[in-house]
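Quick one: the structure is below, questions incoming.
The other protein chains are all here in position, but one chain of the complex has been omitted.
Presenting chain A:
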Amino acid sequence: MLKKRIIPCLDIKNGRTVKGTNFVNIRDAGDPVELGALYAEQGADELVFLDITATNEGRKTFKKLVKDIAQHLNIPFTVGGGISSVEDVAPLLYAGADKVSINSSAVKRPELINELALEFGSQCIVVAIDARLVEGQWIVHTHGGSKPTELELFSWAQETEQRGAGEILFTSMDHDGTKQGFAVDALKELGQKISIPIIASGGAGVMSHFEEVFTDGNVNAALAASIFHFKEIGIPELKNYLKLRDIPIR
């Protein structure tokens, strides 16, 4: 049986792991290669590394880091941040990344999804969507959640699927950092509207939140950051907890 995936997310700035709460107040949570290898050893099913550096120098550091991660990690990993062209993606995949995630650049120019899918295959294209409930509608935001767009979550997700996305990483900005649980209803609805795998993100605080998002939310994978980095939840104990509740877990 296909297992539900637990995915720690590492935000990277200038080669170091950081994690913001509600996208601000960043704290340092360690060395990415070391932390990634530790998570892999503990049973993480996949890892996501997001480059939140804004400078060219930072981007170069990140590319070097991707190679370092690939050499040390024997599980799949996704990289994202600042990708806006086929030329940006090629060196990351050739350095050993399995997938790339795109967000604002896909909203700005949706054809990018088609171009990447054609060149590298849908299996390595993750479209990340940040959205927040505004007057009853899930409105897509870009640039780390700071800019609202005209797009609505469900129709945008469907469009990205048609254009060749292989997976959707949906972050509810209303839930992110709150530790009150994932956006289960929205995730469930999203799952009914698209036929590619969904990674849930934003809101994990306790182990039962993962149970909820896998059963009621029916997602394929759940992503979290600070609760893992600051050891509030250990991956081995989380996986045991879910196994005991008959959720298919590796």
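In this text, a residue touches a chain if its C-beta (ideal position, glycine included) is under 8 Å from a C-beta of that chain, and two chains touch if they have at least 3 such contacts; residues count from 1.
In this text, contacts and distances are computed from a predicted model.
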Listed names "Manganese/iron transport system permease protein", "Imidazole glycerol phosphate synthase subunit HisH", "Cytochrome c peroxidase" or "L-lactate dehydrogenase complex protein LldF", with the criterion being the UniProt name of the chain not displayed: "Imidazole glycerol phosphate synthase subunit HisH"
Contact partner of the left-out chain, one of A:L50, A:I102, A:C124 or A:L238: A:C124
Residue among A:D45, A:D88, A:D130 or A:D174 that touches the chain left out of view: A:D45
Option touching the unshown chain, where A:L10, A:A95 or A:A224 are the choices: A:A95
Residue ranges of chain A at the interface with the undisplayed chain: 1-5, 40, 45-46, 70-71, 74-76, 93-96, 98, 120-124, 166-167, 192, 195-198, 220-221, 250
